[in-house]
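Of the protein chains in this complex, all but one are displayed in their positions.
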Amino acid sequence: MSEPADDLAARIRRLEDREAIRELHNQYCFIQDHGHQYRREEDVRAFLELCAPDFVWVNSPDGTRAHRGHEEVAVYLRTIWARFDDCMHYFHNLSIAFESDDFARGRSSFEAVGDIDGESFVAAGYYEDEYVRTPAGWRFSLHREVPFFFVKQSEGWAGPKPAIMSEWLKNRPS
Amino acid sequence: MSEPADDLAARIRRLEDREAIRELHNQYCFIQDHGHQYRREEDVRAFLELCAPDFVWVNSPDGTRAHRGHEEVAVYLRTIWARFDDCMHYFHNLSIAFESDDFARGRSSFEAVGDIDGESFVAAGYYEDEYVRTPAGWRFSLHREVPFFFVKQSEGWAGPKPAIMSEWLKNRPS
Partner (left out) sequence: MSEPADDLAARIRRLEDREAIRELHNQYCFIQDHGHQYRREEDVRAFLELCAPDFVWVNSPDGTRAHRGHEEVAVYLRTIWARFDDCMHYFHNLSIAFESDDFARGRSSFEAVGDIDGESFVAAGYYEDEYVRTPAGWRFSLHREVPFFFVKQSEGWAGPKPAIMSEWLKNRPS
């Protein structure tokens, strides 16, 4: 017996939703790359277009180092981009789990390579994201970064994790 | 003329199968990362849940260095994880070819970065996998690793391939 067309349409939509969420991550990387290199206001705006109105960027497991809403995130992006010479971002292993038709969670691994104060660095860790379907399509509602290392390429990443270069920790944006 | 709903359902299922197999690789990486860092029995169990009952892990082209079935693989995982301080895993370029509705082969590239005996290392190579559909969903039935390099970050990977650091080859788990 054939499956009703409504059920087929729901399965197709779920597959399309996965592609739309992957595309959020693709654009995240391209816009962050561009922002780290050029630090333009159009990069800030392009990034915020990926984000739901109540988007939160979190840099700590307990949520203390968080930037809530578009205005705070814009300030954070300008601050962080000004610290870098440039940086390329990659995401890997993106696992998406839907909790409803309109809400999903993602976990992925990231790498970043670039330079800061004239030194080549490498970074790696995990992204933990939440996504919501809005009238304009899927958007990030939460982005959490869990670092594994962020070190000078010349020094490597051996030792306790997260391994973060001391120059960064001394004067770290929240 | 419209395509019958049964045919559409088969095409949707194939797309869903691709996503399910990608998800096996996502979880492979996350569980291996966790296992290399914490070496817990729950990591062993989580890994084996990705595997068909007759799963085989092969570390040689000719199948001589193989771990057959869940018990042998559990021993191998405990042995290998104990050798590392920690390690992140990424898969790339995952190509999946279906030989039937219930059996597929995959080829992908991998990278791993971590530390071992206090030294930063980098590894790269290929994964060659086989997958079967089980009543519980897709599972790995075979995982083969074909190394390209596994070297200290400070020494690099130039030279004949596979380039494997001498410290590893001296006392390599099978």
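Letters A and B mark the chains as written, and numbering starts fresh at 1 in each.
By definition in this document, a residue touches a chain if its C-beta (ideal position, glycine included) is under 8 Å from a C-beta of that chain, and two chains touch if they have at least 3 such contacts.
Being a predicted model, the structure only gives us computed values, none of them experimental.
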Touch with the omitted chain, as defined above, among A:Phe55, A:Tyr76, A:Phe91 or A:Phe149: A:Phe91
Residue among B:Ala20, B:Ala66 or B:Leu94 touching the omitted chain: B:Leu94
Absent-chain interface as seen on chain B, which is shown: 2-5, 8, 11-12, 15, 18, 92-95, 107, 109, 111, 124, 148, 156-159, 161
Hidden partner chain, residues of chain A it touches: 4-6, 8-9, 12, 15-16, 19, 23, 25-27, 29-30, 33, 37, 85-86, 88-92, 113-115, 118-120, 153-154
